[in-house]
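Heads up, one of the protein chains got dropped from this complex, but the rest are sitting where they should.
Right after this comes chain A.
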């Protein structure tokens, strides 16, 4: 029994309670407490991660407490490499988001200068943020499938309020759409979770005993379907993606970062761990349709992104394209591709986080999310423009930045995957590589229209980034460049855990698969 993970969850919950109980008018104090708590979580996560042994047991820092003993439900937590890096991602992003959202809960400025006032108080926003952090850690740490489900659903609540109460003009619509889609998926998953319990008849929801427990192929397929649809909505995969652009565009920038950067990763994380390992035969038989959907997502997301007029929607669509890559990597069933996919989950969090936040800083100055309302920012706010550009370059997976490594690994691992025998993976990787060109178009065209050209009249009054804003973006950019050249620490942690997954799916775990493409 290791206390690490329960502590990691308890700290933000306690922090949330403290923030919520602060007296009225203590907005600034609420922000400071939230920042301090989230930094404490970051430090604790760092200390814990330093003790993780990549070559050791699959799940480390495990802890189990009986929750509903008669039903075999446990509060079981523990992390493998993939879960660890995603928890670390959450722990890094939350303090950055706190700092970035310093004034977000005070009201959202619109293009005509009016302020959309939030429905709830400032301290509630930051309290929700900490609750969300606890749940994000919980969902990745859960080793009990039922506990995972509970976190999966419960995460919706703080996010729902963050969008619905603090978002832009269309916030109600976006929040409800987000909730509807997610609940629909969650319901399917609940049925599948219960079905899994019954079909496996092990009397437990703990993940490891359930591996390989469901043998009947038809049952596997149904249960796989329940989990997969829930995860595909969350990820989101084409064609169940349309909630994301609305939610991301209406959410305050900080909430959008956590939504796209972390919450959506629960979908791809779930596919990698639960869909593949619990239902390996079903996963293999559904591989081809899923690969087709992910390739559609990659290309379709990129093309629709090019046509967007709203910055935040554009970034959301690029994410749909990127999630396509992650799902492709997960189902390519090769060491390189899956390691790349898990790495992609982390890198995408940094890259999209930076892009959303930089866009958020632009929007906070101008009040408009529309690209056409900008122009020539480079001239008046070079620092902001520089950060925005680098974040954009991470979004187009420029080599030397972290997102390139993961995208490259996904594509090359998919291309060379021998899991399916046929040339389908080759074709899928070849088509998805076209997104490399499209990505240059959607990012650089946005950059050109916002940063370059003659300075638009309302842009002339822009102030460059202040110290707080630099502290928001600089760590992300440093991580993006650092992991771009030195991805090894992350890969070393991820790869052993991917080998476990591949072994449980019973496919080759070799890194180099020679001679399959001749």
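Everything below uses one rule, namely that contacts are C-beta pairs under 8 Å (C-beta built on N, C-alpha and C of every residue); 3 or more make two chains touch, one makes a residue touch a chain; residues count from 1.
The rule is short, and it goes like this: contacts and distances are computed from a predicted model.
**Q** Which one, "NADH dehydrogenase subunit L", "Branched-chain amino acid transport system permease protein", "ABC transporter ATP-binding protein" or "NADPH-dependent 2,4-dienoyl-CoA reductase, sulfur reductase", is the UniProt name for the chain you do not see?
**A** Record says "NADH dehydrogenase subunit L".
**Q** From the list A:32, A:121, A:452 or A:508, pick the residue that touches the absent chain.
**A** Of the listed residues, the one touching the omitted chain is A:452.
**Q** Hey, which of A:10, A:68 or A:169 is the one touching the hidden chain?
**A** Only one of A:10, A:68 or A:169 touches the chain omitted from view, namely A:68.
**Q** List the chain A residues touching the unshown chain?
**A** Per the touch rule, chain A residues meeting the hidden chain are 68, 70-73, 153, 172-173, 176-177, 179-180, 183-184, 186-187, 190, 194, 238-242, 300, 303-304, 306-308, 335-336, 376, 378-379, 383, 386, 393, 398-400, 404-405, 408-409, 411-412, 415-416, 426, 429-430, 433-434, 436-437, 440-441, 444-445, 447-448, 451-455, 485-488, 491-492, 495, 511-518.
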